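Removed from the display is one protein chain of the complex; every other protein chain stays in position.
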Amino acid sequence: MTVHHPVVNPPFNIVRVSHVELGVADLERSRRFYVDTLGLIETEQVGRSLYLRGLEERNHHSFILTEMAEPVVRRFGFKVYAESDLDLIQQRFTELELPAEWTSQHAQGRTLRVRDPAGMPLEFYASMDSIERQLQNYGAYRGCHPQRIDHINCFTHDVDASYEFYAQELGFRTTEYTETDDPEPQMWAVWLHRKGNVHDIALTNGRGPRLHHAAIWVPTAMHIIHLCDLMSTTGYLDAMERGPGRHGISNAFFLYVRDPDGHRIELFTSDYLTVDPDFEPIGWKLRDAQRQTLWGHAAPRSWFEEGSCFYGAEVQNPTLEARPIVAV
Amino acid sequence: MTVHHPVVNPPFNIVRVSHVELGVADLERSRRFYVDTLGLIETEQVGRSLYLRGLEERNHHSFILTEMAEPVVRRFGFKVYAESDLDLIQQRFTELELPAEWTSQHAQGRTLRVRDPAGMPLEFYASMDSIERQLQNYGAYRGCHPQRIDHINCFTHDVDASYEFYAQELGFRTTEYTETDDPEPQMWAVWLHRKGNVHDIALTNGRGPRLHHAAIWVPTAMHIIHLCDLMSTTGYLDAMERGPGRHGISNAFFLYVRDPDGHRIELFTSDYLTVDPDFEPIGWKLRDAQRQTLWGHAAPRSWFEEGSCFYGAEVQNPTLEARPIVAV
Amino acid sequence: MTVHHPVVNPPFNIVRVSHVELGVADLERSRRFYVDTLGLIETEQVGRSLYLRGLEERNHHSFILTEMAEPVVRRFGFKVYAESDLDLIQQRFTELELPAEWTSQHAQGRTLRVRDPAGMPLEFYASMDSIERQLQNYGAYRGCHPQRIDHINCFTHDVDASYEFYAQELGFRTTEYTETDDPEPQMWAVWLHRKGNVHDIALTNGRGPRLHHAAIWVPTAMHIIHLCDLMSTTGYLDAMERGPGRHGISNAFFLYVRDPDGHRIELFTSDYLTVDPDFEPIGWKLRDAQRQTLWGHAAPRSWFEEGSCFYGAEVQNPTLEARPIVAV
Partner (left out) sequence: MTVHHPVVNPPFNIVRVSHVELGVADLERSRRFYVDTLGLIETEQVGRSLYLRGLEERNHHSFILTEMAEPVVRRFGFKVYAESDLDLIQQRFTELELPAEWTSQHAQGRTLRVRDPAGMPLEFYASMDSIERQLQNYGAYRGCHPQRIDHINCFTHDVDASYEFYAQELGFRTTEYTETDDPEPQMWAVWLHRKGNVHDIALTNGRGPRLHHAAIWVPTAMHIIHLCDLMSTTGYLDAMERGPGRHGISNAFFLYVRDPDGHRIELFTSDYLTVDPDFEPIGWKLRDAQRQTLWGHAAPRSWFEEGSCFYGAEVQNPTLEARPIVAV
């Protein structure tokens, strides 16, 4: 039976999810997708890496695209409140016998590279180069007017174990969750936040660890509708995997697209504020059709099964065999 | 092979599609759907008939709901420019040996009741009682802010014959059409107008004559998105049959819903102006996935097969056996 | 006292307003405004003239920008139904002893150049080169997603005379009008259409003949809001003259901007269908604050006083001295 973890406040303070590095086969092809079509701002290209950010972001990067032999996910990163938090995190990972080493990353300050218990490659940092925001430079608006990275959703082969780690060790707070329909329900997916909306990270049952998707926050549903029109008439028709629609979970208006290397990106808007400490997590049943989409649309099989491997992380089959509703 | 009918200007002037009368089993149940949920304005109830109109409409009615033993479609009507047009239409129907008789309808002037060659019950009139419009009475706005009736879409068992009748005899102008993918393509559906946008009437291959849907024009896609949210959380989840989406044909943003008696209603917006006499019809191939939905979503089987019978009209199987793309 | 002219159907058929030619001082500067900022599509440049159109337009041009010594308005044009209509119009203008001569214009068929009684340079034509529409080429969408020319609004020194000409001689139908607040009200402005929405041409009391503005139809109010953001952060802050707002008249959501030569352009959406022959014109009083803007905002003095001269037309002071509400 599902344990609802109480809120834990560890001695360090993770502020929010901050960035993800995706391996790509062809940087130009990816630029056309992320910059020309979605509308992310190009901060700079360094070697074979492209550093991108959203319109409101002053951080140097939230999406990094790097040409690699295999289109795996290199890392995703969290911003912490202070430099001293990094030392406390390093200490805790070491106590837990998890990999944790100092590294340097372009445009970031001191960076701690770790793996979580499922093998996901994370990093933590406190400072990043600041770049002028483009929020009031409306002449730079393109595509769906992407404002910022919102969250990362990962497949994990053991949701219970991953959930316990993020909630109990790292201090993420639960906003919504999905249980199986069994008499003794099992946790099937969970949404966790630090920054005060529905999530910074979500954990979903499946072959893992793999990236399910990275999400970009956009201002309104109309910007997502426009992106559908744009993608479907500029050669990206097959890249539109699911949506647009309204999630029951999170109430978000969404669209899922696949980038040229198959990485899944969600365009996301209209969730809600979750800063209240007495926020009570919202539970859904796995086979409630409105959980996936308030309007009753089922997701395609690919959406439940396909994901991006993480660099150096071995994928395992899930321990839980429950099946969501899948569009046939 | 398809004949593209040249524009014909008959001696009479049909202005636009004006209204439809739908048989319903329970007037209160239908009022909750059309008035409380979609947001149509109730002009008045007379006996067991409810007269409704859109926010901008000054005509007494565009939708009439009448309690009947069978939920059939009683009639749909066209407004003509002048009383004298009615006489010219009556004369032409009589020459064609089609039924055409004078009748009286609540709140309408002299009304000509006819059947088209496929057996559809139409009526023509020149004057209707005028009611104060609600366009700037924003306190009366509900649901999806329905502004006016836009068009009627009918199944016909013989698209070629029906097309010839509406284009050549009644002076409707073609805006878009769908042909089969055959080496010698057959006309599968056609969109025809009088009022200057994509259609007043569309004709679709299938068991007919039956009403495929009646469409209501709404201001923006956002109002349709809101209706999805509203219907899916107020007991109408199963009534949402298809969409929301963008049609390739007509470029319209759409949602198809089924009323409590199964009549199909389309919420429709964002097509284009078609008043130019040199407007060249836009052709689509039946199996072009973007024809149905620019974003590639296929319609469900019910959308292609189900429709409402017309009062007193015998349904026949279509002469053409072509198959559209259907969601499995 | 105001005479409400009955609908007159002349022997010729004017379909809609079609295009306007504006004199500009610097074609590159104007291209940045109309193409890069508003988002009109460039059809082609011929000599020192730039031919532009909206996203849904198949006509070769709706806005023509021509480098001239003086930034005057060269002409505006109406499309007629058939070539024979041109001859009938020529005949009628000649009977009325108004200038009417055949001319040729780039990409247009046979063109009749006339002056109306106030001296405005008009032209009529039946055929224009057809260019592929961009409505479903969403990659070409820019600025406020301008779809088509909507109407022309002109100052005239004698509204009564101009109104009588357009309504009685040319067959334009009245949708809305503004009268003075006098015991014997005078007509102050009138909105007239052929194509089935609120107007193709509006006539406003003032020093005339001058162009008050040319209007572009856009899909939704959100596209106008975005244009405000875009213009105010790309060097066009001072070019935003009035709005955004909701007109009482026409119910349209509007923004008025001034192009680099001072010509006034309205971005316009959300009026209503007016094809019904029994449409009763809607009357407003000049000093009703909600007439100008439903929300009560007064227009600036410049909006009432400034306009573009027409090529070769002498400007006269208005016969009527009534004053609208002006923002101080």
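The first chain written gets the first letter, and so on, giving A, B and C; residue counts start at 1 in each chain.
As a convention for this text, a contact is a pair of C-beta atoms (placed from the backbone, for glycine too) under 8 Å apart; a residue touches a chain by one contact, two chains touch by 3 or more.
Treat the numbers as computed from the prediction; the structure is a model and nothing was measured.
A.B. asks: Of the chains that are displayed, which are in contact with the missing one across the whole complex?
C.D. replies: A, B, C
A.B. asks: May I ask which residue of C:228, C:249, C:275 or C:299 touches the chain that does not appear here?
C.D. replies: The missing chain is touched by C:228.
A.B. asks: Kindly state which of the options B:92, B:226 or B:287 is in contact with the chain not pictured.
C.D. replies: Residue touching the absent chain, from the options given: B:226.
A.B. asks: Pick out which of A:220, A:234, A:302 or A:316 touches the chain that's been left out of the picture.
C.D. replies: Result: among the candidates, A:220 touches the missing chain.
A.B. asks: List the chain A residues touching the unshown chain?
C.D. replies: Looking at chain A, the ones touching the missing chain are residues 15-16, 56, 58-59, 79, 81-82, 126-128, 130, 135-136, 147-148, 195-196, 219-222, 248, 251, 270, 272-273, 275-280, 294.
A.B. asks: Could I get the residues of chain C that touch the absent chain, sorted low to high?
C.D. replies: Chain C touches the chain not shown through residues 221-222, 225, 228-229, 232-233, 237-238, 240, 244, 246, 253, 289-290, 294-296, 328.
A.B. asks: Since one chain has been left out of the picture, which residues of chain B touch it in the full complex?
C.D. replies: So the residues of chain B touching the unseen chain are 136-139, 141, 220, 222, 226, 229-230, 232-234.
Methods note: only the chains that are shown with their structure count from here on.
A.B. asks: If I average the Cα coordinates per chain and compare with the overall Cα mean, which chain comes out closest?
C.D. replies: Minimum centroid-to-centroid distance belongs to B.
A.B. asks: Nearest 5 degrees, what's the C-alpha rotation angle taking chain A to chain B?
C.D. replies: 180
A.B. asks: Compare the two sides of the chain A and chain C interface and say whether they are made mostly of the same residue numbers, over half shared, or of different ones.
C.D. replies: Shared-number fraction above one half, so same.
A.B. asks: Round to the nearest whole Å and give the separation of the Cα centres of chain B and chain C.
C.D. replies: 33
A.B. asks: What's the distance between the Cα centroids of chain A and chain C, rounded to whole Å?
C.D. replies: From the centre of chain A to the centre of chain C is 50 Å.
A.B. asks: Got the chain A residues that touch at least 2 other chains?
C.D. replies: Chain A, residues with two or more chain partners: 222, 229, 232-233.
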